[in-house]
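Before we start, here is the structure in question, set down as C-alpha cells.
One protein chain is absent from this view; the other protein chains keep their places.
Coming up: chain A.
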C-alpha cells in the first residue's frame, strides 16, 4: 500500500504543479477580463483539487494554506468580492507559495524555511482582508448549528466505505487523518460488523465502517467535501449533534436507519464542481520521459540496422530481397518519424509562462507592456523546449529593460504609450524559428560599434554591415547599458544566451530598426537526436556534414587543384571561396586521391569549400555523442554509426570554420578584424 501511495503522491505532485500553472494562466486572464466567470471557476477548481488531494496524503501545511486561499476564491466566485489588481497580485503570490509548499513539503518531505513560513504568514494576513466573517456567509447548516463564527460544533459522521475503495487507490485512514486536521476527534468507533467469515474474506476489499464524533468549527459543507473523492462508493452522513442529549453509543442502529437527514443541505453545485475537477485529459497517457528516450534510442538502432540490411541486400543482386529490405526501410523511417514526434511538445506552455514574467517585470520597471503570443502550437523536441526557456527569458527581460522605452519617451516619439512585445514560433525549412520582437527604440548602431572597438572586438578600421554590428552584442563581455539595473546590463547575458542556443545546435541573429524596434530570431533544429547528413569520404574514413549547411558540391579538376592549393581559395562563379583541405586538417596520411570534390558549406554569413575525396550521398544520421574524452575536440560534434557498422564522425561546421579563422588570424601577424574573414 505504501508503495502505491508513494506513486500516487508523485502523481499528485505533478498534477498539482500543472494545476498551479493553469491557475496562474487563469489569473492572468482574469486580470484582462475581470468578469470571466470561467476563469474564476478554473482557479477555484485548481485550488480545490490541490487542497483535496493534499488532504488525502496528510500534507497539512498545504491543506491549511490552500484552504484559506480557497475561501477567498469561493467568495470571489459568489461575487462577494470583486476582482482587482491587488487581489490578482496577491493570488499570484499565493500560487507561488503553494508551489513552494508542494516542492518542499510534498516532494522533498522537508519543512519550510523560516523565510518561507514568514512569507506564508504574510500572505495569510493579506488574504484575511478578503476573508468573510464566518457568521455572515457560512453555509446554512453552520449558521443553524452555531451562532458565533468560532463556536465549535460536535459533528457526528457515519461513514461506510464501499468494498472497492482500496482498489480505487483510496486509503480510509487518510480520510480520518484529514478529518483530524479540521477539528478534534472526540470518538471513533470502527464498525466491523460486515467483515465476512475468513473463507469469504477478500483482502483487497474494504469492510470497515466508522462512526466518528468530531468537534470542529468547520461547516457542514467543508466536512462533506472531505469525502468528495469517495462519494460515489461510500455512504456518508454528517449530522450536527446537540451536545448533551444524544448518546453516541447508539451507533449500531444509525446504520440501519440511514435515511437522508442532512444530505440535502449540501449545496448541489459544490458536488458538481468537485466532479468537474477530476482530470479531464482522458485522451492522454502520461509516459515517463526515460521510457520514450529508450524507445527512440532503439529506433535509432533500428535505423542503423536497417541501413546495414539494405546495404547487404544491394550487394546480393537478389531483386525480391532488395524490394523487401526497401519496404522495411520505408517503414522504419515512418516509425522513426513517429517516435521522434512523441517527444515533440508545443512551445506554448513555455511561452505562456512568460506572461507572468512580462507582467511582473513591466510593473517593476513601471512600463506598460503587452505580450502577444502566436504560434504557440508549434511543436519542438522536449529537450529543446526545456532548455530554451532560460535564453528566452533573458531575451525578453532584455527587450523589456533596454528595448522598450518608458511611456514618456514613447509618447515623445509618437508611439502609443503601451509597449508591445511579441513571441512567435513557426516552422521554416526543417527548423523552428522563434522570434522575439519589441517595438522599442531599437539598437544604437554607433554605440555598439564604439563599445566593440573599445573592447577590442573589432579593429578600428573595419567596415561592418549593420547586421554584423548588431550581432556584436552576442559577443562575450559586451554590454552597452550605462546603468546596471538588477534585471540586465551586467554584460554576462547575451553571450550566454548565444552559447546555450549553440549547444542546442541552433543559431541566433538579430535585426533592428532605429525607433521601430528589434527582432531576435532563434533558429533551432526540430530534433536533437537525428539529423540529415551528407556523407563524404577521405581515405578510408567517412565524415558526415549536416545537410542543412551544404549548399552545393563541385568537382575539383586537375588545373584548379594546383592553383587552389597555392592560393587557398577557389573562384566560384566570380566569388571567392576559401578552401579547407580536410585531408591536411585532419592529418590523414597517404597521397591525395586522384579525384577530389569540394563541398560548399555555409553557416550564417561564413561560406567555405571543404575539399574531400568522395561524395557518398545523403544519410539519416543518428547522433551518438563522443563522450567526455573528446570534450576538447573542436570541429567534430559527434559520431554516428553507418550501415556498414563503421563509425563516422560528424563535422561541426561552425566550430571548424571558427577554428580556421582563428588560426589564420594568428598566423597573419597583425590580426585583422576576426569577424570579417571568410565571407
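In this section, contacts are C-beta pairs under 8 Å (C-beta built on N, C-alpha and C of every residue); 3 or more make two chains touch, one makes a residue touch a chain; residues count from 1.
Just so it is clear, contacts and distances are computed from a predicted model.
According to UniProt, the chain absent from the figure is "Purine-binding chemotaxis protein CheW", selected among "NHL repeat-containing protein", "Branched-chain amino acid ABC transporter permease", "Purine-binding chemotaxis protein CheW" or "Superoxide dismutase, Ni".
Which of A:60, A:112, A:462 or A:626 touches the hidden chain is settled by the complete complex: it is A:626. For chain A, the list of residues touching the undisplayed chain reads 300-301, 304, 541, 585-588, 624-636, 639, 641, 645-649, 659, 662-663, 666-667, 669.
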